[in-house]
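One chain of protein is taken out of this complex; the other chains stay put.
Order of writing sets the chain letters: A, B and C. Residues in each chain are counted from 1.
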Amino acid sequence: MNSAINVEKIKSEFPIFSRLIRGDQPLIYLDSAATSQKPLVVLDAERNFYTKHNAAAHRGAHQLAEEATELFEGARSKVARFLNAKSENEIIFTKSATESINLLAYSLGNARPGSKFHIEKGDRIVVSEMEHHANLIPWQELAARTGAELKWLGVTDEGRLALSNLEEIIDKRTKVVALTHQSNVLGTINDFNGALSQVKNRIKEVGALFLVDACQSVPHLKVDVQALGADFLTFSGHKAVGPTGVGVLWGRNELLDELPPFLTGGSMIENVTMESATYLPAPKRFEAGVPNMAQAVGLGAAVDYLEKISLDEIHQHELSLTKRAIEGLKQIPGLSIIGPEDLVDRGAVVSFAVAGVHPHDLGQALDQYGIAVRTGHHCAWPLMRRYKVVATTRASFYLYNSESDVDALIEGVARARKYFVER
Amino acid sequence: MNSAINVEKIKSEFPIFSRLIRGDQPLIYLDSAATSQKPLVVLDAERNFYTKHNAAAHRGAHQLAEEATELFEGARSKVARFLNAKSENEIIFTKSATESINLLAYSLGNARPGSKFHIEKGDRIVVSEMEHHANLIPWQELAARTGAELKWLGVTDEGRLALSNLEEIIDKRTKVVALTHQSNVLGTINDFNGALSQVKNRIKEVGALFLVDACQSVPHLKVDVQALGADFLTFSGHKAVGPTGVGVLWGRNELLDELPPFLTGGSMIENVTMESATYLPAPKRFEAGVPNMAQAVGLGAAVDYLEKISLDEIHQHELSLTKRAIEGLKQIPGLSIIGPEDLVDRGAVVSFAVAGVHPHDLGQALDQYGIAVRTGHHCAWPLMRRYKVVATTRASFYLYNSESDVDALIEGVARARKYFVER
Amino acid sequence: MDLDSLYQEVILDHYKRPLNKKLEPNPTVQVHHVNTSCGDEVTLNLHTDGRVVAKISWEGVGCSISQASHSVMSDLLKGKSVEEALGLVDEFQKMLQSKGIDAGNEEHLQDGVAFAGVAKFPARVKCALLGWMAFKDALQQSIAKKR
Partner (left out) sequence: MDLDSLYQEVILDHYKRPLNKKLEPNPTVQVHHVNTSCGDEVTLNLHTDGRVVAKISWEGVGCSISQASHSVMSDLLKGKSVEEALGLVDEFQKMLQSKGIDAGNEEHLQDGVAFAGVAKFPARVKCALLGWMAFKDALQQSIAKKR
């Protein structure tokens, strides 16, 4: 292994790898694009919160409440530093990336006529054909509610964003552009500062808001929101070795402070009578109610953990696993990769089809060998239609995967193919 | 102690009670109405999920995904049983009661003209003056978005719901009535099957939807949704010895299946193209994205824990603490209780004011003695105005509180009063 | 549990040589069902006079379990009375939802009992039921139509 990642050590830090699968087989977990496993430090951070400092943050004057507030706000600072946000006020804790995207879509929908955020008939919202349902359906619904038009950029046969009609799709009427940073199916990375800089330039040119869905990138490579130059970015804690039940919406401060709130309730108001309310600035404005404190604290520990190992090392490690996987899988008769086969602007997600073997059957066989992959449409149904498949089998790698995990995958697929095709 | 609750045993099951406060004082936690402490079994249930079964529920065919699904759905069954719901499909996991109420408000707002849920100008939404901001502001916003009118029932000087103008407030135009089951400030229980049955009857008579905010009741006394006879009910896990980051919306199945979705994204669609989507039935329709699995599982363990001890015993225990507290506090010169002083339809929340001592100062002094109470407007600002106070001091009791905790409170308040008033 | 006890010979045989996989024209009712969790689809043509199931034919894409299950179903239910057919659907469904406890009655379900092992894999139960549910839907529609 020519990477600096010590997989054995890392595996030992994730308790789940000491369990066995389907009898007595070690767990080979290749489904991190769905959700990642959690290191003990993350679980301990949550437990420490509950057993020593649990109280409602921002709401009490007693010692526990002070400590809970400090831990919760400390987690916000950690995430802000992790993303290189200008200020921790740019970090909003949500329950998931799905909530983050809905937050933005509803918040824009709540902007009254006259607000620069207001969306109406004649306006346009743009996504792409490689979006996860989470970054597609909220925009369909916003379009339906406001009368705006939903348009999308297509994808090429190789699995890249198609730019041929960029200027036509992102036109002057475009108010919001929501694009994924990395496809959860194809593995394609959309590098808005590299190969796709014209996309970003075009968005700026027409003055649209730019949301980046970074669910599949933030856990795997260094993302710097200031360098990226988007307006909003989201990711989910559970895919980044963090707890379930926590996500992040980053937004530029000057935008967040002007956006109308989404969820309303306690701890986000400035003043309230029975008739109406006024709201605090971000992030409080967007965090109504007693927040998911323990999960935020867990996420703080998760980003610390990832940073300590180094996102650059993690990305390099994953690239070398991806290379090995693509090379090995391609040797299997009838197997085709869905997504780029080269390693340029590519993450560690590999989708494939095997002639004569349905993904469900393949996944089932791999499961019997102790290998966890995902099969199905991966919440990207339109993309499946685009590539004329009903479903794919998807292996995704993370810092705790080794070359031997990849080899087991290749061998498992070959074995399963024999079982279904040659029997 | 004439209750069947063994406080010493229970305290030992909550790890936080082994820590010390402001130096070397034991923790006397009287802020459970803000958030409750967590027993080890709940923390262990979450940890067990992460260390043995963590995977994306509903999304994979591998063993971990199957197990995660089973645990997550198992938690749903536990909550359904706990509330005596007709079916587990009536249980929606949200991140908090705040989200649950917003879910309903936005979902109703999403109903198109023609739908029986559609709300428009000329319609009415009714709340009460004793609502938490979480059950007030979402309805203000819905009213503002739809043009409907927001009206409210007042409260009496004793702290009960005022019924004098019930028929006038809840009139034929009323589409939704959202009322708290127990006030988080006054301690008043609104018994819709007892003293307040005319409220429920009136709501049925006019055919409005009826949401009960049960944040302060479900953790403390047996709530049976079928007997209650409401249409929707919500509570937060973190106030019910469960984890942060999880709440519940219960709704009658025939309503949930017709309501439009709120958050949209993965795992809640039936079919989707680039243009539009159709949605699965409840509960999936309302749980977009990878859910807060570990938190739901933790909540499952929490309701099991509460049931094992018995909600009836917990309520009796709390009533006897409340009686002791009210009697003791009333002996303190200048102290007045804000809320009912009798124990009829009353929960274990006691708000009070001490002449000459600002709640902040009182809370601070109590904190120095190791006693955690809440001071402020308790996210019920309109109610503060109604009683012409800026803030109150609030003590709230739970299953882990003892008579000696109550005595420490009474002594602490008396001591603090001396410090500020007599010095 | 090893792969063979899930993928019994019978299943793989039906998968490779599915019966009635070709839509017969002029059906009494046509239905189209989708397994939303994976995208598998089936189109089913039912021919019936309202008392007896005359013919079941289908087209579709899906995994071996779903394809084999459509095949078994279309063969087993053909020629049965409406009541018999619905009874068999219920029996098959019960077996699949038994989490592996109910091994199925071979006299009634014939090749269908090969799917008993599927019941142990919750994520695959839907695959096995897809065609059967489509048939039930079609049958109920045809009855409604007759009235």
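In this section, a contact is a pair of C-beta atoms (placed from the backbone, for glycine too) under 8 Å apart; a residue touches a chain by one contact, two chains touch by 3 or more.
Because the structure is a prediction, the values reported are computed rather than measured.
Every shown chain that the unseen chain touches in the whole complex is listed here: A, B. Remark: the omitted chain is touched by one listed residue; of A:Glu270, A:Asp312 or A:Glu327 this is A:Glu270.
Here the missing chain is touched by one residue of A:Asp44, A:Glu70, A:Glu205 or A:Glu258, and it is A:Glu70. Among A:Gly60, A:Pro138 or A:Gly363, only A:Gly60 touches the chain left out of the display. Hidden from this view is one chain, which touches chain B at 22-23, 358-361, 364-365, 368, 375-377, 381, 384, 390-391, 419-420, 423. Panel shows chain A; residues 58-61, 65-66, 69-70, 269-271, 280 of it touch the chain omitted from the view.
The definition used in the following text is that only the chains that are shown with their structure count from here on.
Each chain gets one centre point, the mean of its Cα atoms, and the points for chain A and chain C are 38 Å apart. Averaging C-alpha coordinates per chain places the centre of chain B 46 Å away from that of chain C.
Shown for chain B are the residues in touch with two or more other chains, namely 60-61, 65, 269, 271. Counting only residues that touch two or more partner chains, chain C has 37, 121, 124.
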